Structure formats: structure tokens, C-alpha cells
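Of the protein chains in this complex, all but one are displayed in their positions.
Here is chain A:
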Amino acid sequence: MSAPQQPYVQDMPPQGGFARVQYKRNIPARGPSGAALFAGLTAIVAYGWYWNIQGIRERREIRREQTWARIHLVPMLQAEQDRHEARMLAQQEEIERKAMKDVPGWKVGEKVYHTDRYVPPTVLVADNKFLNLF
């Protein structure tokens, strides 16, 4: 047929052709460099270590303060304990005197050791019921 035909639409590629299909990998290097990362890491670690060490020093000073408070209290507490022990020893001597008063040649409060230093007693018999027993 040679009659002029209607123009029809065909599914043709766009003008200039299709765009290129990306088939190659595309992972660009971005962000901080290795050196920068290492430097940042070092900085954070150093910051943490610095404050940790400062904290350790401060804890040492706190401990020093606590210890000195206790040191200053030692004489007073020791004096109290000394008086208590002296009382116990006196009571023990009194009991010994009463118990051994009929034994000839018995020296009350005689040292049982061959040394001059004070030896704390192993056993303290210091009870009122022993005072009144003899």
C-alpha cells in the first residue's frame, strides 16, 4: 500500500543512547587516614591514662590523711589500754597473793622469764570471783 501511514511509536533507545551500566566496584577511600586514626586513638588513651593516674595519686593522699588521723589517736588509745592492762595485772597479783599466802618461800609477782623486757601474760586470771575465792 503506498498511502501515507500514521506515524507510530516504537520503543527506541533514548537520544544519545543508554547510560553506561556500572559493573565495576566503586568503594572510594574516605574518612580519616590511618595515621589520623592512630593519633586520635592515642590521644583518647592518653587522656584516660592521665586522669587514671591523677585519681591514683589522689587516692594515695586520701589514704595518707586517713592513716595520719589514726596515728594521732594512737597515744590516747594506747594509754587507755595500758591502764586497763595495769588494772588486770594488779588484780592478778592480788589473787596470787591471796592464793599463795600460806606457801613458804613464794615471791608474789616474780618474773618467770630470764629477760628484762616486759612479756605480756599468756593467761590473765582477772575476775572478781577469784578475788573472793581465797
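Methods note: a residue touches a chain if its C-beta (ideal position, glycine included) is under 8 Å from a C-beta of that chain, and two chains touch if they have at least 3 such contacts; residues count from 1.
We take it that contacts and distances are computed from a predicted model.
This complex has a chain not shown, and the name its UniProt record holds, of "BOS complex subunit TMEM147", "NADH-ubiquinone oxidoreductase", "Aspartate aminotransferase" or "Two-component response regulator", is "NADH-ubiquinone oxidoreductase". Interface note for the absent chain: among A:79, A:108 or A:133, the touching residue is A:79.
With the whole complex as reference, residues 51, 54-55, 58-59, 61-62, 64-66, 68-76, 78-91, 94, 117-118, 126, 128, 131 of chain A touch the missing chain.
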